[in-house]
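Of the protein chains in this complex, all but one are displayed in their positions.
This part shows subunit A:
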Amino acid sequence: MSTLLDVEDLRVTFPTRTGLIEAVRGVSFSLGRERLGIVGESGSGKSQTGRAIMGLTPPQARISANKLAFDGIDLLSVSPRERRALRGKRIAMILQDPKYSLDPVMSIGRQIVETLRTHEKVGKAEARDRALAMLEAVQIRDPARVFDLHPHEVSGGMGQRAMIAMMLIAGPEMMIADEPTSALDVTVQLDVLGILDRLVSERGMGLIFISHDLRLVSSFCDRVIVMYAGKVVEQLKASELGRAQHPYTRGLLNCMPKIGADRHPLPVLDRKPEWAA
């Protein structure tokens, strides 16, 4: 399997008034054309890992790594200009809440066309046709109508589909999805995941799926990385989640209420300081 992304000993450090805070502390993994899940609780560094790969870390933070390479390109040493050319074109990112991540004063169609025309030389008419086709591919029933709507005029599920359309239109090879369905209803969640799943496998993309929901991730991804306090505590195949070794992973799986399991009180996580060491 060809490796798309190689991450070795990635660290992201934020300067604060009380000293340096390491949000990501030595994360290593590699990604082929597969679905990789990164799971952890808030503050575990999962989102900062995704953002560092995408090049969206805030300017005051420091990134260091032995290796951070996308398809052989060293992401730490490329110029901002080359980085911009990659971003959106070859690496795309879906954010959590379409309410905040879409431009509120631009119609959905124009936002999709903007992405396309930033990265490819296409005429207006062709760009529109391709945007409409993409909207259809994410199962929006009336693409021509949605094309002219603004983000506040569509539902959360529809907005997230538009976001996926926008991210996929330039044909990226790798996609980072940061909590793409957390803001959606459970039933809509599955529709959006279904669309994402189909498009990713049809196009043979690599997907990094960042989420706090271990069960959801394990049902969707091939491989799962579990993060705690900025570190990877466990890497395993999604199908072998039941055989997880690390007490944190098992605690995370255990503490969720399940239909049919009568456990009162629920087991809680007993956090050990050595997990973060």
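The definition used in the following text is that a contact is a pair of C-beta atoms (placed from the backbone, for glycine too) under 8 Å apart; a residue touches a chain by one contact, two chains touch by 3 or more; residues count from 1.
The rule we apply is simple: contacts and distances are computed from a predicted model.
Visitor: Report the protein name recorded by UniProt for the chain absent from the figure; options are "Probable chemoreceptor glutamine deamidase CheD", "Glutathione import ATP-binding protein GsiA", "Sulfurtransferase complex subunit TusB" or "Integral membrane protein".
Guide: "Glutathione import ATP-binding protein GsiA"
Visitor: Given the contact definition stated above, which residue among A:P15, A:G32, A:G171 or A:G194 touches the chain not shown here?
Guide: Among A:P15, A:G32, A:G171 or A:G194, only A:G194 touches the chain that is not shown.
Visitor: So one chain is hidden, and I want to know which residue out of A:E8, A:E22 or A:E41 touches that hidden chain in the complete assembly.
Guide: Selected residue, touching the omitted chain: A:E41.
Visitor: Write the list of subunit A residues that the hidden chain touches.
Guide: So the residues of subunit A touching the missing chain come out as 41-42, 156, 185-190, 193-194, 197-198, 212-216, 218-220, 251-252, 255-260, 263-269.
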